[in-house]
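Here is the structure we will look at, set down as structure tokens.
Every protein chain but one is kept in place in this view of the complex.
Labels run A, B and C following the written order; every chain starts at residue 1.
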Amino acid sequence: MDKKKLLKIILTALVTAAFLFLLFYYEQDKRKNGHALSILERSAIYAVVAVAMNMLTGFTGLFSLGQAGFMALGAYTVGILTIPLEARQNIYYISGMNETLASWHMPFIPAMIIGGLVAAVSAALIGALILKLKSDYLAIATLGFSEVIRAIIASPQFDRITNGSYGLKKIPRFDTIFIPVIISAICILLMVLLIRSSYGRAFKAIREDETAAEAMGINLFKHKELSFVISSFFTGIAGGMLAGYMGSIDSGTFRITLTYDILLIVVLGGLGSVTGSILGSFLVTAGREWLRFFDEPLFIGSWQVPLFRTGFRMVVFSLLLMLVVLFYRRGIMGDREFSWDMIFRFFTKRRKKVEISSQGGSHD
Amino acid sequence: MSLVTILQHTLTGVSLGGAYALIAIGYTMVYGILRLINFAHGELFMMAGYFMIFAMASFPWYLSVPIVIIGTIVLGVVIEELAYKPLRSAPRTSIMISAIGVSYLLQNLATYLFTALPRGYPELPYLKKVFQIGDLSSSLVTFLTPVITIVLVFLLMQMINQTKIGMAIRAVAKDFETSQLMGIQINNVIIFTFVIGSFLAAIGSILYFTDRMSVNPFSGSLPGLKCFVAAVLGGIGSIPGAMVGGFILGVGETFMVALGFSTFSDAFTFLLLVAMLLFKPTGLFGEKIAEKV
Amino acid sequence: MTKEVLRLDHCTMQFGGVVAVDDLSMDIHEHEIVALIGPNGAGKTTAFNFVTGVYEPTNGAVYFNEELIVSNRPQGKMKKLYNGTNRDFRKEVVSRTPDQITKLGIARTFQNIRLFKNLTVFDNVLTAMHMHLKANFFSSALHLNQHEERAMREKTVELLRMQDLLDVRNEIASSLPYGQQRHLEIARALATKPTLLLLDEPAAGMNPQETDELADFIVKTKETFDLTIFLIEHHMTLVMDISDRIYVLDFGKRIAHGTPDEIQNNDEVIKAYLGVELDVENQ
Partner (left out) sequence: MRKSSILVFVLMLVVLFAAFSTVAAQDVVTIGVFQPQTGENGGGGFQEVLGTRYANTVYPTIEVGGKTYTIQLYEVDNKSDKTEAVTAAQNLVSKNVNAVIGSYGSGVSIAAGAIFEEAQIPAMGASCTNPQVTLGNDYYFRVAFLDPFQGTVMANYAFQNGAKTAAVITQLGDDYSSGLGKFFVDAFVKLAGEKAVVSQEQFQTNQTDFKAILGNIKATNPDVIFAPSSITTAPLIIKQAREMGITAKIMAGDTWENVTIIENAGKDAEGVVLSTFYDEADPSTEESAKFVEGFKKYLVENNQPDIIPAVSALSYDAYLAIYNAMKLADSVDPVAIRDALVNTEFDGVTGHIFFDENGDAVKNMAVIKVIENGEFKFLQNVTIE
């Protein structure tokens, strides 16, 4: 038993080391591996939002579709606070920047945390209003508020803070992929710790049966609000990271489609599985790039395969997702987590099968 | 704001509201029976727009209109059969996600097939005739939309209240399991609901797009969401409620924009939704459903 | 007499025009097992529901350990609609949510078992201890309260052992047989450290042998945990065996009250209830 545990630790360490080495190797030639690095970076960021959404939807049973709005808050906070002072004049070229804000500047990490807090505070206010609503009503209401946040950011009344329609640019981008990957790892770790704590169990109880949870002394509103606020905090953090990834943002980035993307990641990975969300964010982000060849005309000999043209990729992509939803409803991981035992079992069973079939084969 | 301007805005709002109402009925009926926000309904409406463009390219209008209606109904039922029916026993979240997936698929499919460029909507004879009453100016379709809406809602109500299938729909909406036990063919009722919803979406689409004149793959998504809000406002499951909700939303939104708050016109829609859900969760015409502990 | 634990004072519960519980008064004393019986639809579960804060009674009050915990009077539209017996409306309005009531020390089980279905047996019980968590949110979320967490787990093991559920502790709750689910629900309720336990038809769906065991178990649990028990049950043998006193409801009205012997010989009870129901229940 202990041997197995040791093996697991060694395996985990090996995989982590291999992953870090891969990143390190990629970093050596950033230009050549830029595409791969940007996919990994984006996956890492989406993983944070996906896990945060999963915490809310998969673990607390609150179906919220407000991710894009909270990401926008995080992203704009980071943008406003980290754009180099000398570049600001140029960026706020239409209406100028609010004088107080214009002198505020800070490094990425504190700005990102403030971004998370801004998202969390807004979530606390919104949550107090709408968390009493039931499943799909809650979904629509959060979706609505996400649009409201976006409208406010884009509105001319806030030109001097958010630069309204014109968006922000020159946000310092990450120098190395290790920053987003490490931040994302820390965020996910914190969320996993929370999910596995007593509070996490209370969240799950609410998901399972609100009436019973309440009868067990769990204050529904307090715990729902807690889950909502914390999920939004990490969503805001992820938004801040997205700003650091993109270098320029505008309100259009944070449309409903962004939320849908995250939702699809969570569903693909499995509602209630953190590792599923992480895996899902990589598969969805990378899958889209891999599927790019569907967009290019394909020739077999001189025969042009029909259907292959621009836009086909997204059709294939959405079809794949529908297939998952319909026939693989619980996603890749279901509500289980990845564990080495799973892998071990996979191989031992396979070996058994092989043994059985080889026995059968020994007759002839 | 002068009286003429106010009247002009009211006319716009009522006409917009009429189109909203027709789509909202689709939402409210499906929700009433399946407890599902049919996110794909907006996309169905968008596809109906494209059907019209292609039908009018080869047929006269009096043939095109039925073709569009049939096409939309077929599409609506196909969506039901392929994307919702297999999930009947699944948790509600799964069906909702499936609905989001269908809407995503239809958007991408439309982009792929018809490109993202907007397509001009064909003109139906008479409908685009511009009327002038004093300083008010508007096309016939603008006047006609609310009238057609009210007539259709009236007919629908008659059907729901008088016919056997209408009774079945009411029964299923009230209690899914019991009506199944009572021998009601649930699947037929659901298909019928989708037929009616799609039919109204097709009519709504013709009126809406004739008034707004172009279709693109995304022209269904926002009206779709708003119509759901309209359905909630009126009380989900209630057909006259959906109609009233549609009108409220259309007029309210128009005046929000007219008063210079166009930034917040969507916000207005959703705040209205939240306020309604908090203070009168059953909507204006909805029935209270007691929960058993 | 011993200390009064629970008192219902002229409680009426009315849904629209239907009076589910009509002017019910009753009291339960420390270490008693008190049963509330009556035909289906007599309003028993409704009584549980307003004691535990799921509903607010239309009129009347509930005292727990002589402290007023729930009190209401008809308001607004209800005032016109009110057709309970007692026209003597209470003045004060006190309302508590179910979790607040659980915190006071009243725990319950449900008629149609409400377990956390997809959680393990162990987690079902462990979750119920969340209420008593001392560590603040951050130290809990960051797992800095290892000591407390360990104590909670030990306590859970202990509770599961008592319910004979230790062997199945890693099973998913919904995969247990019916009888064990009932036991798990009781274990979970006990995890909230109640002084008053409300059991809503604990023997429903059990076979005679299981029912007998349950009777012993309830008595044993009462002793071990120093509890007062308030019971709704259709199973007459069980009720007669373990109850100290019995209240009988019919159409929301209290029609009898007394020791098991008195109830068994009460004409009105026999007429309203026993004659019809016992045959069915004790088949």
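Everything that follows uses one rule, which is that contacts are C-beta pairs under 8 Å (C-beta built on N, C-alpha and C of every residue); 3 or more make two chains touch, one makes a residue touch a chain.
Here the structure is a predicted model, which means the values were calculated and not measured.
Student: Could you tell me which of the visible chains the hidden chain touches?
Tutor: A, B
Student: Which residue among A:57, A:198 or A:251 touches the omitted chain?
Tutor: Considering all chains, including the one not shown, the answer is A:251.
Student: Considering the complete complex, identify which of A:57, A:122, A:142 or A:155 is in touch with the unshown chain.
Tutor: The single option touching the absent chain is A:155.
Student: If I consider the whole complex, including the chain that's not displayed, which of B:115, B:161 or B:185 touches that chain?
Tutor: B:115
Student: Where the complex has a chain not shown, which of A:164, A:180 or A:217 is the residue touching it?
Tutor: A:164
Student: So which bits of chain A touch the chain we can't see?
Tutor: Given the touch definition above, chain A has residues 31-39, 42, 87, 90-91, 93-94, 150-151, 154-156, 164-167, 169-170, 173, 242, 245-253, 255, 258, 283, 285, 287, 289-293, 295-296, 310-311, 314, 328, 332, 346, 349-350 touching the missing chain.
Student: Kindly note down the residues of chain B that lie in touch with the hidden chain.
Tutor: 1-2, 4-5, 8-9, 12-13, 16, 111, 115-120, 128, 130, 132, 135, 137-139, 212-214, 216, 218-219, 221-223, 253-258, 260, 262-263, 265-266
Following the convention adopted for this analysis, only the chains that are shown with their structure count from here on.
Student: Of the chains present, which has its C-alpha mean closest to the combined C-alpha mean?
Tutor: Most central by this criterion: A.
Student: Looking at C-alpha means, what's the farthest chain from chain A?
Tutor: In terms of C-alpha centroids, the chain at the greatest distance from chain A is C.
Student: With centres defined as the mean C-alpha position, give me the chain B-chain C separation in Å.
Tutor: 47
Student: Can you compute the centre-to-centre distance for chain A and chain B, using the mean CA position of each chain? Integer Å is fine.
Tutor: Computed value for the inter-centroid distance: 32 Å.
Student: Go ahead and note the Å separation of the Cα centroids belonging to chain A and chain C.
Tutor: Each chain reduced to its C-alpha mean, chain A and chain C end up 43 Å apart.
Student: Would you mind listing the residues of chain B that make contact with two or more other chains?
Tutor: 293
Student: Any chance you could list the residues of chain C touching two or more other chains?
Tutor: Each of 54, 110 in chain C touches at least two other chains.
Student: For chain A, which residues count as touching chain B in their complex?
Tutor: It comes out as residues 57, 63, 129-130, 132-133, 135-137, 139-141, 143-145, 147-148, 151-152, 154-157, 211, 256, 260, 263-264, 267, 271, 309-312, 314-315, 317-319, 321-322, 325-326, 329.
Student: Under the touch definition given earlier, write down the residues of chain A that touch chain C in their complex.
Tutor: 190, 193-194, 196-199, 201-202, 204-205, 208-209, 211-220, 226, 335
Student: Show which residues of chain C lie in contact with chain A when the two form their complex.
Tutor: Touch residues, chain C against chain A: 52, 54, 97-100, 102-103, 107-108, 110, 114-119, 123, 126-133, 135, 137, 140-143, 149, 152, 188-189, 191-192.
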